Structures are given as structure tokens and as C-alpha cells.
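Sharing a structure, written as C-alpha cells. Questions coming.
Missing here is one protein chain; the remaining ones are kept as they sit in the complex.
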Amino acid sequence: MIIVMNHAAAQSSIDRVIAEIEKMGNKAHLSRGEFRTVIGAVGEEGSLDQNHLASLDGVEKVVPIMKPYKLASREFKSEDSIVEIGGGKTPVVKIGGEHAACIAGPCAVENEQMLKRIAKHVRDGGATILRGGVYKPRTSPYSFQGLGLQALKWMRETGDELGMPICVEVMDTRQVADMEPYVDCFQIGARNMQNFDLLREVGKTRKGVLLKRGLAATVKDWLLSAEYVLSQGNRSVILCERGIKTFEDSIRYTLDVTSIPVAKQWSHLPMIVDPSHAAGKRDYVPSLAHAGMAAGAHGVIVEVHYNPSEAQCDGPQALLPEVFKDLMVQLRKIAAIFGKEFAEVGEMASV
Amino acid sequence: MIIVMNHAAAQSSIDRVIAEIEKMGNKAHLSRGEFRTVIGAVGEEGSLDQNHLASLDGVEKVVPIMKPYKLASREFKSEDSIVEIGGGKTPVVKIGGEHAACIAGPCAVENEQMLKRIAKHVRDGGATILRGGVYKPRTSPYSFQGLGLQALKWMRETGDELGMPICVEVMDTRQVADMEPYVDCFQIGARNMQNFDLLREVGKTRKGVLLKRGLAATVKDWLLSAEYVLSQGNRSVILCERGIKTFEDSIRYTLDVTSIPVAKQWSHLPMIVDPSHAAGKRDYVPSLAHAGMAAGAHGVIVEVHYNPSEAQCDGPQALLPEVFKDLMVQLRKIAAIFGKEFAEVGEMASV
Amino acid sequence: MIIVMNHAAAQSSIDRVIAEIEKMGNKAHLSRGEFRTVIGAVGEEGSLDQNHLASLDGVEKVVPIMKPYKLASREFKSEDSIVEIGGGKTPVVKIGGEHAACIAGPCAVENEQMLKRIAKHVRDGGATILRGGVYKPRTSPYSFQGLGLQALKWMRETGDELGMPICVEVMDTRQVADMEPYVDCFQIGARNMQNFDLLREVGKTRKGVLLKRGLAATVKDWLLSAEYVLSQGNRSVILCERGIKTFEDSIRYTLDVTSIPVAKQWSHLPMIVDPSHAAGKRDYVPSLAHAGMAAGAHGVIVEVHYNPSEAQCDGPQALLPEVFKDLMVQLRKIAAIFGKEFAEVGEMASV
Partner (left out) sequence: MIIVMNHAAAQSSIDRVIAEIEKMGNKAHLSRGEFRTVIGAVGEEGSLDQNHLASLDGVEKVVPIMKPYKLASREFKSEDSIVEIGGGKTPVVKIGGEHAACIAGPCAVENEQMLKRIAKHVRDGGATILRGGVYKPRTSPYSFQGLGLQALKWMRETGDELGMPICVEVMDTRQVADMEPYVDCFQIGARNMQNFDLLREVGKTRKGVLLKRGLAATVKDWLLSAEYVLSQGNRSVILCERGIKTFEDSIRYTLDVTSIPVAKQWSHLPMIVDPSHAAGKRDYVPSLAHAGMAAGAHGVIVEVHYNPSEAQCDGPQALLPEVFKDLMVQLRKIAAIFGKEFAEVGEMASV
């Protein structure tokens, strides 16, 4: 950590900073310039309290040198993590390294029939994990809020029938224990990326955790949220870029593919993109999915509906089954250029 | 609601939109221009499903006419709401209309002594509600996370002794029942503004709810979150602007005083500002507090510490007690220009 | 255009709005709901003054229906425009439709030798247009500002020798006439995207115009800036996405590939991406270039230097010649998936 003193800092302020650094078990390294005095704290940065140092008299700014997360970092684990989702009655799906995967399904589970019909479509198209919302985070209290546990049971049943592990959003710490027997992968929504109690709670399970990036979060914030899960002993975290807020008002969110090479350089965790929620409009979904894969993602999560205008939630962004199928053909080609492969569904079902 | 068809929309698409509008109980009003057909839906906008309409073939965009919240709106209640916090062993503090209030205290309760000492300081300075964190939302899992229920009991005790209602942050739905017997006002942090389950849970209590604006939320999003609380029957919501993310990196957040006249025009709810979390640095706190009051806020929430460099959390932004006292003098003058008044502490204790 | 009256608007206000709409040659179409009156203006939207209507008493908001640009729109020209750059002593390079192109070279021209050396490298790698800055927009007045006209002459000479049209940034209206005899394509930098006089000035020439998107501009703003150029009679506009400001501080700018399908849906103009300025760091350049092409761009503009640490400007983002060569191999593969093709250099030189 580097402490920059302001240009008028008194010697007594400098001495105080040095004393505090030493009290925290680091060595202080003084560098006096013509205009500024700069103090380097050498040792274990984790033992330093940046906040405390910043509030001392005469301190202009404190610059950390190390990343604030550990378990999520490439320095902790240099090779790519490969997360395994599923098992039991379904095959195991691998995501990370050379393994790409497609998670697909309806936005919300509306009833058993529609779920099964869409699930078959996405499996035929090449998805190997089934998604479907049972608790829906809605900005308005007057919107459809999901069917809850009953819908979750349909998801489990359908996944088992088709040989697809399931990924379902959790919104509240109280739901974790109820959902744990059924899901293969918990999804944490963008608005809950910094719901720290929820992160800890899913961290205590041994299920997959698909962690969406917050709408205004930096990659660093995102990895710190992953660290909450990892620090509880759960190492099955998949990062998911789903669009950030920008000034562009012609599209719901801006899919930030720039975050892909950055997150992959800093972290060993696998990373996928969600073009559906970013676009908000089905016309743009394929282009964003292509871009995400080309930027280096390990897969995509997309919403599909055979009759989008009847969908109870996010119909405008749902792909039609045949468009989904075509998309997967293109994604396999892009993946191949970069040495990645989407598992074949047939091959998996035999596991 | 207005539905704009794209320029090549077929007659069958137009007919379908009209049929759907009528099915939802509204009348369709067709307006054919040279380049576009526009369909107005006349009736109760709440009964229309914007999402559904947007996903129909040939629809270019859907423009809502009404605000999506009701109970929070000026149309529902035209005069300013005056929220009352406290009662029981403490006086009642009013916020709203001509009543301004100052909420102050430490960022986090670190021990009983420091709490009592700071509480006395802020009461002497003119604060009438005591704040203090007992559960702390921290971006890193390795930072101090608060002392929990024990600290909450100290808050209650201190508030009762000094005649100050207390305001404490809640982070998890499971904490609501535990905290309810002790607090006068729940604080919902910026990162939880769209934790919809938590909003509903505090909405079921009859305590005050201080709702901070999310770091990237619009005023509309914020009022929709207030609506979640109000829709459960709890009408004691206080809005709190605490800074939004912008590109300015010299300060933690940008206090968005522009949101004050906007939120006050749209909603009857009282509104205060939090200059401490916006600034992140004590030097800037007074200017931001001044600006907030001048823009029309009903008060401020500020952090005070007698020894900021020893604070376990957010020391750099804590005001020294004497600076806080001076700030209150200025704020009273600004309030007076705009016909508002901060209650006198003495006067309240006698209630 | 749709005019939404506020809920308390008087009949006289409504009458005034109708009268104004009719005065501007449109028909007014009244739709009275229970809560709001909405007035549609039917006719030629370009003849309506949105600003004027918005300032009338009782008006809550005015919603335009048509896009504010014409010549740039798909409605004006539905098939993709193919812009031709060069001619004379160099071959003509096509951009747009199925024609992809790569523009490459140094950030700034530092001297004749380095320019020629880099130009050869990029030509060998597959670039068909040469870039190089001679006037440099720098945020600090104390940074290197470019070598001006002398450097431009070297650019021309080098381009002619190698058979590559040249693309050079213009910053000031006074430079347009000086540069016109030398350049094949003017580049308008992001900070000048709304320098309207400059847009008009290059619009009067018949050279190509590479229009970078502003750092906080929407796609609509960008197309309006293109409209400035087009409206002067110059139809050779190429849009260039080069990254927008977001909260991510780990990278210079966020390459907004989401803008590609949007801009291509709205406009017939060709569109390329600049991964170098977005990334600011060479490690990330290839991933961003891949993503841009996969999202649908018609090419890339990249910076190359054989010795980046000696570059006078933006060294950290310059690709080494061998990395550039590899990048082009990947880009050709991605282009092929989407039916686009980068011209071969040999084939062009023979034109």
C-alpha cells in the first residue's frame, strides 16, 4: 500500500503514519520528493487498514497495490477453473477452460406444460443446462412475481427427464434452504450482486452459483462478490456478464464484452454472457451472443419461448426455438476458432 | 399507454394490437400518420401489460403515460406527507412539509462507550434522531461486519436515555423480526434498494423506513421501491438521496441534488440527503449538506466521530463534533430561507 | 409527435396546443383518457418544433415518433451503403455490406522512417488503409501535439508507395482545406463528434469521413452527427465505435459492441470498431477486435508499433507487428462466418 501525504503535511503527521503502518506489522518505506512525501507500506497488505490510514491527518490518498480479493484471483490459482454443474440424475456439465456451455429456457416458469415444451426445444437446439425463474425480481410490486416452490419442482422433474441440470434464481436468504434440494445451480441476479447475506448463504451450499454482474458494478466489485461465495468454501462460481447501465437508451443494457478479457486476466473463474437481458429485444440477442463468445466467454445463457407474445415476463427478448437453434450453430463455429467446444447433448446424456 | 407501430407494420399486426388492448379492458384509439400508425390505449393504464404489448409483431415501442407507482405519487396524495418517527420513551420526530430533521451518529456502533459519547455530541449539536450501524454491508468479506443484536440493544438504551428515536440499517429479511422491537426507523441501504423481499418485509412493520436511493437508480426506480413498502400498508417512508455513481473519481459518489425537486414534484414523501456517504471525505460534507437543504430537502443524515482515525468504518467521512455543531447552525439558516424548521432538542424532550 | 398533457391541464391549454400543431401544418388528433389527455400530431414530423410544443402551458412531455435524422436512416436508404476510400495512386478500398477492411498504423507519425517501417508491417499483416496522426488531441497542453503538415506529406507519400489510401485525424475547421489535397479519409475524433462546424466543413469535401462516436454519446446523437456531414452532400461516412465511458476503471473505455446491431438496424452506413483506444492496453485489443467483428462490424482500426515503449503517444495500446498479423488471421475467420470478407492486399494493389 502506498500513502501519499499532502504537500503541506507536518513531520508529526508523517511520523504518525509510519507508526501506524508498523503497528499493523508492515515496514514503512519513506520517499521524500520535492513536492510530496510518499510512504510505502511493505509486508502483508491484507493486514493494513486502508480506511484507517486514509483518515489520518495529512494523508492525501492511499493507493492499494494488491487486489482486494484472493480466492477469486489468478494469483491464488493460475489455471482456469472448470466448474461442474449437475450430477445425480442428470449428466455433469462442465464450464470453464475449453468447455463452453449454453444455459437456456423460459424467463419465468408459467406452468408445467410450457416449461416442458420449451425445455425440449432448448435441448434440441443444443442447450445442456435448463434455466427458468420461479421467484421473479420485479421493479414494480404490481408485476407477476413467480410461482415459487411448485414451479421449482416442475423444473427439477423436467431437468431429470431431459438429462439437464437446472439453474434457478434465488432472491432471499430464506429461500436458500428450501431450494437447495432441488437446484443444481443458484442464480444470483444483478440487483442482488451486493446482497452480501445472500452471497454468504449460497456460499454455504455446494451447488453451483451463477453470479450476475451488477448494473453499475466494476469487475473488481464483481470479483469481491464472488469472493463472498468462495470464502464460505463453495468454489463453483460462474461469472455472468448481463449488461451494464450506460447512456444508450435504445437498448435495455449494454453488454460489456470488455469485461471478459479483464475478468479472465484477473480471475480463474469461468465466465458466460447473458445477451437476452442486455438486449431486452430479440433482434439484438444473436449479435450480442456472438460478440460475447468472440471476446472469450465460456458460454451463454439465453431465454427462449415458442410464443413470446404470451410470455408473462420479458417476452420481447425471448428467442423463437428455430432462431435459438441457428444461434447455437454460429456459436459453435466461433467457439471453435478460439479452441473451445460446446458439449454435444447426446454425448452428455450418456454420462 | 401509446403503442407506436413500426413503419412497415401490417394491418393484421395493427388489428392484433387493438384486440389485445380491448381484451385488457381499454379502448384503442387509432391514429394513422403518413409514416407511422400510433395506437392510444385509453382507460386504466394499470390493467395494461406493457411487456406483452411490446412483444407483439410490428410494435416499435410502447410509451406509458402514467407513472408506474400509485401510493407514492402526488396524484394519490397531493399534500406533503409528514412522517413521524419514535414515540414510546422518546419524543416523536416529524419529517416532511415544514419539518426538517437531522439524523446523526457513528457509522458503526463499535462499543457502548463510544456510542454514548457520540450520541451526546450529536444531540448537543442539534440532531434529534440517532443513527448507528449494527450490521454493516461491506464490499469485502474480510472487512468488519458489525456487532449485531448486542449493538442494537445499546442503540435502544442510548436513544431512550437521550430522548432520541433510533434509525438502524437492516440488510436481511431474517433480521426484520429481530430488530423490530428495538428500532424506530429501519434504514434500507443503497445496495438493497431493489432487494424486493426486504422491502416487503419492512413494509409489513409499522416502523419508519429510511429508503436510500440506489447508486445507479433513477427517481422512478426509487419511487417504485418506495411503492413496495407502501403497498404493504406502511406509509412511513422517508426517501434519502446518498449519492450516485458518476465518472467523477475524485469523490466517492455524486450527491444528486437534482433529484430533490424532481422527487418532490412527483411524490409527497419526505426526502433527506446523506452528504457523508456521498462525499466519503469530511472536507466536502458541509458543502453537500448545504446544497441538499437549499435544493429543498427535509433534513440530513450525517456521520460524526470524536476520533475519526480510530473509527472501524468510514472514518475519513466522519465529522468532528464541533464541525457538526457549526454545520447545524448553517443548516438552520438555510432552512429558514425556505420556510422549514429543525425542531429544537429541548422542546422535543418535553413532549 | 405525441404531446402528453399533465393531469390538471386546462381546456384552454389543450386548445392552444392543437392550434399550434395546426399552425405548423399537422393535424391534431385528440385522445382524452380518464387521467390524461394525449394529443397526436399527424403529418410531417420534421415541420413540428418539439421544443416549442414542450414549452407550452400544461404540456407534460413530448414524444417524437420519427427518428430525427433522415439521410443516415434505413428509411431513407434500406440497403447497406458501401463507402469507397482512395483512388488516384492507390486502389479503392470498399467498406460496407460484405466488404470488411482493416485500417492500421501508428498512433502518431513521429518521423518518416518509423512511419514507413510500420506501414510496411501493417500492409504485410493485411491492412488496406494506413492511419497515422499528425495533429493530436491531448488532454494536457503539455503533451506532444503532433508534427502537422510535414507528417501529412509523409503519410501521403507512404500511402502512394504502398498502395494504401490514408486516414488522418482533423481537429480544427482551419485544417480542412490544408489537409484535403492529401488525405483519402478524414478522421473525426470522439471529442469532436459534436464539433458541428467541423462536421459541416468535412461534409463539404468529397473525401471519406471516419466519424468516431463520442465518449458519452448515444447512437442517436452519433447518427445526428453523421447527418451533419451527409446534409452537406458528402455520403462517404463510416461510423467508428471506439469505446464509451462507463464505471469500469480497469480499462480506458468500454467498447460498446451493443451499438453495432443497433446502429446497423437504424442506419445503412458502414461501421467499424477501434479496439485500441477502447482498451488502452495491448493485452485486451485482440479480444475486443474479435467481439466487434462478431457483433457485425465492417472492420477495425488498430494501432501498431514495432517498439511501443518508444512511441510518443499511446504506446501501451500499440500491437506488435506479429500480434497484428495473428489478429488479422482470426478476424478473417470470424468475418467468414458472417459472410464478410477482408480484401486481399495483393488483389487490391493490382486495381
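Letters A, B and C name the chains as they come in the text, with residue numbers starting at 1 for each one.
As a working rule, a contact is a pair of C-beta atoms (placed from the backbone, for glycine too) under 8 Å apart; a residue touches a chain by one contact, two chains touch by 3 or more.
Since the model is a prediction, treat every value here as computed from it, not as a measurement.
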Full-complex contact with the absent chain, from A:A10, A:M66, A:L149 or A:V329 | A:M66
Omitted-chain contact residue, chosen from C:C313, C:L327 or C:V345 | C:C313
What is the set of subunit A residues that contact the non-displayed chain in the whole complex?
-> 2, 4, 7, 29, 31-36, 38, 40, 42-45, 63, 65-66, 75, 245, 247, 249
Name, in rising order, the residues on subunit C that touch the hidden chain in the full complex.
-> 46, 51-52, 54-57, 68-69, 137-142, 171-174, 191-192, 194-198, 200, 215-216, 221, 224-225, 227-228, 231, 245, 308-311, 313-316, 318
Going by the touch rule given at the top, which residues of subunit B touch the chain that is not shown?
-> 216-220, 243-244, 246-251, 253-262, 265-266, 278-279, 283-284, 287-288, 290-296, 330, 333-334, 337-338
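Everything below uses one rule, namely that only the chains that are shown with their structure count from here on.
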Most remote chain relative to subunit B, going by C-alpha centroids?
-> C
Nearest chain to the global Cα centroid?
-> A
So, what's the distance in Å between the C-alpha centres of subunit C and subunit B?
-> 41
Rounded Å distance between subunit A and subunit C, as computed from the means of their C-alpha atoms | 32
Residue numbers of subunit A (touch at least two other chains) = 216
